[in-house]
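This report concerns only the one structure given below.
With one protein chain withheld, the remaining protein chains of the complex are depicted in position.
Every chain is named by a letter (A and B) in the order it is written, and numbering of its residues begins at 1.
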Amino acid sequence: MQWLGLWHYWAVIILMMIGLYIVIARGNLVKKVMGLSIFQVSVIMFYVSIGKIEGGTAPIIPEGGYQLVYSNPLPHVLMLTAIVVGISTTALALALIVRIQEAYGTVEDDELNKIDGASS
Amino acid sequence: MIEQLPALQVVLPLFSALLCLLIRNKTASRLFAVAVSWGCLAIALILLQTVQESGIISYHLGGWFPPLGIEYRIDLLNAYVLIIVAMISAVVLPFGFGHWGLSIPEGREYLFYCAFLLCISGLLGITITGDVFNVFVFLEITSLSSYALIAMGRSRRALRAAFTYLVMGTVGGTFILIGIGMMYLETGTLNMVDIANRLPLAYGSRTVLVAFAFLTVGVGIKLAVFPLHHWLPNAYCYAPAAVSAFLAATATKVSYYVLVRVIFTLFGAAYIFETLRFHVLLIPLSLLAMFVGSAVAIYQTNIKRLLAYSSIAQIGYMTLGLSFASINGLTGGLVHLFNHALMKGGLFLVAASVMHSIASNEIDDMRGLGRKMPFTMAAFVLGGLSLIGVPGTVGFISKWYLIVAALEKGWYPIAVLILLSSFLAVIYVWRAVEIFFFREPDAETVIKEAPLSMLIPTWILIGGTLFFGLQTGWTAGVASSVADSLLGGLP
Partner (left out) sequence: MTPDQLIALSILSPAIGALAIAVIGRNDDGGHTPRDIMTIVATLFTFGFVVQLVGPVMAGDRPELSLFEILPGLAIAFKVEPLGMLFALVASGLWIPTSIYSFGYMRGHHEHHQTRFFVCFAIAIFAALGIAFARNLLTLFLFYELLTFSTYPLVTHAGSEKAVKAGRSYLGILVFTSVSFLLLAIVWTWQTTGTLEFRPGGIVDGHLEGTPVFLLLALFVFGTGKAALMPFHRWLPAAMVAPTPVSALLHAVAVVKAGVFTILKVIVYVFGIDFLTDGNYALWLCYAAGFTLISASLVALTKDNLKARLAYSTISQLSYIVLGAALATKTSVLGGGMHIVMHAMGKITLFFCAGAIMVASHKTEISDMKGIGRQMPFTMFAFFIASLSIIGLPPLGGAWSKWYLVLGALEAGQLVMVGVLVVSSLLNIAYLLPIVVNAFFYPAAEVQIGDGIKEAPIACVASLLVTASGCLILFLYPGFFLDLAQMIGEF
């Protein structure tokens, strides 16, 4: 088994798990957003890594004719979209956090729960 | 023009959303948004008619041929869901002339309509596209705009609800993205029809299995399948009045559509149900959703929360229908898409009307409203009867198909459980009805009936629950044909 050869998948898995763990385990909303970003980045890495073909070169037609093997540019393109999605999500999340901070005075989950629990 | 309609279905609301940014006037932006939503409904109706007459429509975006280009592929299932989304948005947007009690500063209402139109375009896009990555893109458009819409609710809890929904929804969307990536790994294509052709070659591989797992969990989060439903009660409860109606009636329906596409079009019912035996997982979860949702609804004091938990139960019915993998079962699930959109949309609009009159959503504050707001409360009773599944209403039709499907498969306990959970619905509906009609209202406050601008959309939807409960040709008939073609000959 080429465990070492699949190091990129390992990176993806580790990042994904770190990201998810932060989202679940951390109480600070800003940290949750960071975790979310890390999670999304891991997926981006996943796609980009599957685009690489062994022995393939950058998908640009050089002068003097076609090369034989190109790496797949499609996942990269898809990930451009995904990066944009990730940024929009992060921006929206941060905007919400700013509003929450204004409304509640805190961005810690437990304190938010306490405030909401007290006023319900 | 007709050939460009598939693209227009998405382009129209999308660009109108951008145009809305330029229209700063509150009334003008609202009228513009309403006009656009009616336009979308017209397009959806024309598309449905075209599909019924001439079969599947295949539109090549930008002229690029699939599978290299993005294809908008409309068959009967898409057209059916398009109608649901377009119809709900066309009815909800004019509701109450925009008196939705949003916490938006004066002069910025146009942003709300911009977000709404973006949400509509996202929903329509998910439904109409034939390319899986396109689904993801539109899914994110929908999600982001709905997070924003929910956050505009009156109370500050709307912000937290939106944030929780954001986190869970993004995780879900990203899971879907991983699933798409793995499918791409195995098939090398993103076009749905192409994937359906190539995926069987890879059935044995673990990648396909994991892809399915990620896709299902991701869609499950969006669909609020038990136990991934945590975001739904708060989001529906604290969102602005009619936004809840809109989201409850569309967002989960479209997610269900995605699930149906994944299972029946991409992977194929044979693989999912015979090889993977997916129903062994889905049926218990659906039953739990039905019972836990209804049971928790009984104890709710806030009417929107009650309706939200009721929605979780109703989603359980839909996934149960899907997991039967028979024509009657799938018909039941699909027809419940339409029926639930009508029921819940109407009921949430009732809640919105009540909020407008008494500025509260607590059921205890609604004592005696049956006398002060008779038409609104009559709509609630009728919608409630539909939730219970009284014959003559749409709820009965869905239940009928589900029970027939259960008996066909010989799963008698499941049939009994479906009926028992309907009885739970009686309890939570009637609890509210008793308070509306049998308690004395507050004597001092003057409560008026909701204005016509609120009554008409509410009664269009609630009247629909009665009309389509008797005239089922359009809904159940279409759902049947869809189920037939999806199952491709399987019993």
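Operating definition for what follows: contacts are C-beta pairs under 8 Å (C-beta built on N, C-alpha and C of every residue); 3 or more make two chains touch, one makes a residue touch a chain.
Since the structure is predicted, the reported quantities are computational estimates derived from the model, not experimental observations.
Visitor: Quick one: jot down which shown chains the absent chain touches.
Guide: Spelled out, the missing chain touches these shown chains: B.
Visitor: With the full complex in mind, choose from B:A161, B:L385, B:A432 or B:V482 the residue touching the hidden chain.
Guide: For the chain that is not drawn, the touching residue is B:L385.
Visitor: Who touches the missing chain here, B:W64, B:Y299 or B:F438?
Guide: The one listed residue touching the chain not shown is B:F438.
Visitor: Pick from B:C114, B:A269 or B:V404: which residue touches the chain that isn't shown?
Guide: B:V404
Visitor: What subunit B residues would touch the chain not displayed?
Guide: Residues of subunit B in touch with the missing chain: 385, 388-392, 397, 399-400, 403-404, 407-408, 415-416, 419-420, 422-423, 426, 430, 434, 438, 469-473, 476-477, 480.
Everything below uses one rule, namely that only the chains that are shown with their structure count from here on.
Visitor: Sort out for me which residues of subunit A touch subunit B in the complex.
Guide: Touch residues, subunit A against subunit B: 20, 23, 29, 32, 36, 39-40, 43, 46-47, 50, 75, 78, 81-82, 85, 88-89, 92-93, 96-97, 99-100, 103-104, 112, 116.
Visitor: Please output the residues of subunit B touching subunit A within their complex, sorted ascending.
Guide: That would be residues 133, 136-137, 140, 144, 147-148, 151, 156-157, 159-160, 162-163, 166-167, 170-171, 173-174, 177-178, 181, 184-185 of subunit B.
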